[in-house]
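Since the structure comes first, as structure tokens, the remarks are kept for the end.
And now, chain A:
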Amino acid sequence: MDQLNNYLFIAAALFSIGLFGVMTRRNGIAVLMGVELILNAANINFIAFSRFGGMNLDGHIFGLIVIVLAAAEAAVALAIVINIYNNMNTINIDDASTMKE
Partner candidate 1 sequence: MDYILSLLIWLPIIGMIVVAIIPREKEESIRITAAVTTGIQFLLTLILWYDFDSQDGSMQFKEWAEWIPSFNIAYHLGVDGLSLPMVVLTGLLFFIGVFVSWNIKKAVKGYFALFLLLNTGVMGVFLSLDFFLFYIFWEVMLLPMYFLIGMWGGPQREYAAIKFFLYTLFGSVLMLVGILGLYFACGKTFDILELTRIAPLALDGMLWWGISAIKVIWVLLFIGFAIKVPVFPFHTWLPLAHVEAPTAISVLLAGILLKLGVYGIIRVNYGLMPDGVYWFSTALAFLGLINVVWGGLCALAQKDLKKLVAYSSVNHMGYSLIGMAAVVAAGEANGLNMKAAQAGLGGAVFQMFNHGTISAMLFILVGVIYERAHHREIEGFGGLASQMPVYTGITAVAFFAGLGLPGLSGFISEAMCFIGAFPVFKGIVIASTIGILLNAAYFLWAFQRIFFGELNDKYSDLPEINKLELFTVIPLLLITLFFGIYPSPYLDIISSTMDSIINHVISLSTYASM
Partner candidate 2 sequence: MDMHIQYSLFILFLPLLAFLIQIFFGKRLPRQGDWVSISAIFTTLFFALIMFISMLTNYNPDFKQEASFVWLDMGEFQIRLGFLIDNITIIMLLIVALISTCTHIFSIKYLEDDIRYSRYFAYLGLFTFSMNGIVLANNLMSMYMFWELVGVSSYLLIGHWFEKKSAANASKKAFLTNRVGDIGFFIGIMLIYNAVGSFAFSDVFSGVSSGLIAGTTLTIAGLGLFMGAMGKSSQFPLHIWLPDAMEGPTPVSALMHAATMVAAGVYLSVRIFPILTPDALLLVAYVGGFTAFFAASIAITQSDIKKVLAYSTVSQLGYMILAVGTGVYTAAFFHLLTHAMFKANLFYGSGSVIHSMHHALHKKHDHHTDPQDMNNMGGFKDKMPITYWSMLLSTMAIAGVPIFSGFLSKDAILAGTLSFAQHNPQHFLLAIFGFGAAAITAFYMFRMMFLTFHGNPKIPDLIDDIHESPKEMTGPLILLGGLSFFIWYTLPNYNPFSTYGWFTDLVKPMNAVVPGNMTAEEIEAGAHHAHYLAMYVSIGVAAFGIFLSWLFYIKKGLSAEVWAKRWGFLYDWSINKYYFDENYDKYIYQPTLRLAEKIAWIDWELYDKYFINGFGRLINWVSKISGKIDYDFIDQIIVDGTGKAASLFGRTFKKIQTGKLQNYVLYVTAGVIILMVIQSF
């Protein structure tokens, strides 16, 4: 059981760091990196629960899906960031506020 806790702690730390990054960074790339951290924290949890929870390969499959998802997400998000940069000459997400009323 201790082992599971360890994984969970790491995942929680990773999640918190990711969250912190998402919330505090103004740089769009950095925010994306935070998201990646959060996703990977989730992955760790999936694998850990899969391993210790007696579920066969369910966790692994979900982990793979998340990785795929993360890759897709990174591709789309980076494309957005590049477009923002092209249009606004910045990747500071606070400046991208033209949709605000």
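The set was built so that all candidates are chains of the complex that A comes from, given by their letters.
We take it that contacts are C-beta pairs under 8 Å (C-beta built on N, C-alpha and C of every residue); 3 or more make two chains touch, one makes a residue touch a chain; residues count from 1.
Keep in mind it's a predicted model, so treat the numbers as computed, not measured.
Participant: Spot the contact partner of chain A in this complex among 1 or 2.
Facilitator: Spelled out: of the options 1 or 2, chain A touches 2.
Participant: Under the definition above, what is the set of chain A residues touching candidate 2 in their complex?
Facilitator: 19, 22-24, 31, 93-94, 97, 99-100
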